[in-house]
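Down below is the structure, laid out as structure tokens.
Here the complex is missing one protein chain, while the rest keep their positions.
After this line comes subunit A, so read on.
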Amino acid sequence: MEKCKALVIGGSAGSLDVLLKVLPNLSNSLSFPVIIVVHRKHGADSLLPDLLSGKTKLVVKEVDEKEPLVAGTIYVAPSDYHLLIEQDQTFSLDYSEKVNYSRPAIDVTFQTAAEVYGDKLACLLLSGSNADGVNGLKTVKDYGGITLIQDPLTAQVAYMPAQAALHVDIDYALKIEDMAPFINLLSE
């Protein structure tokens, strides 16, 4: 890839542990924003960003609507809203129907990010028990972006990355310990 402009990470059951292991090893000067979309229960809003920000020197924040994406910042999708990326590289939120029984749906963020960043996007799908994110990864691939999954053998719940491997041309299946070095390499 020429130059990565954004990384989106999607996950469900079993993905939090992975994030907690990956974040401490990320470079402190990533040249792109990282957007995290994980399924979680509505109501426990500020807990996840707080939990994650304890693990990295990068700024971690829950997305505010219409906020511009800034390099070196880790954005967490708010619970109970879909998270979309606009052409002008700002976020918007959407309270429409659930997709794959999920809101936020990983598919929605992957797809809108692909339309904005095209071949300068990397998307990583982690552990989880449903197939949310699989269609999104397909779109990412169609636009020439990098498709990444957690190696299903290392996932607490292999179904989600395994479904992606089954239906999408995946560029790399990463072990947990290889994720941070890989992401740092994407950074210039």
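Basically, contacts are C-beta pairs under 8 Å (C-beta built on N, C-alpha and C of every residue); 3 or more make two chains touch, one makes a residue touch a chain; residues count from 1.
We adopt the following convention: contacts and distances are computed from a predicted model.
**Q** For the chain that's not shown, choose its UniProt protein name out of "Succinate dehydrogenase iron-sulfur subunit", "Transketolase", "Fe-S cluster assembly protein SufD" or "Chemotaxis protein methyltransferase CheR".
**A** Cross-referencing UniProt, the chain left out corresponds to "Chemotaxis protein methyltransferase CheR".
**Q** Kindly state which of the options A:16, A:58 or A:84 is in contact with the chain not pictured.
**A** A:84
**Q** Have a look at A:108, A:121, A:134 or A:162 and name the one touching the chain we're not showing.
**A** Result: among the candidates, A:108 touches the missing chain.
**Q** Could I get the residues of subunit A that touch the absent chain, sorted low to high?
**A** On the side of subunit A, residues 45, 64-66, 78, 81, 84-87, 92-97, 108, 111-112, 115, 138-139, 142-143 touch the unshown chain.
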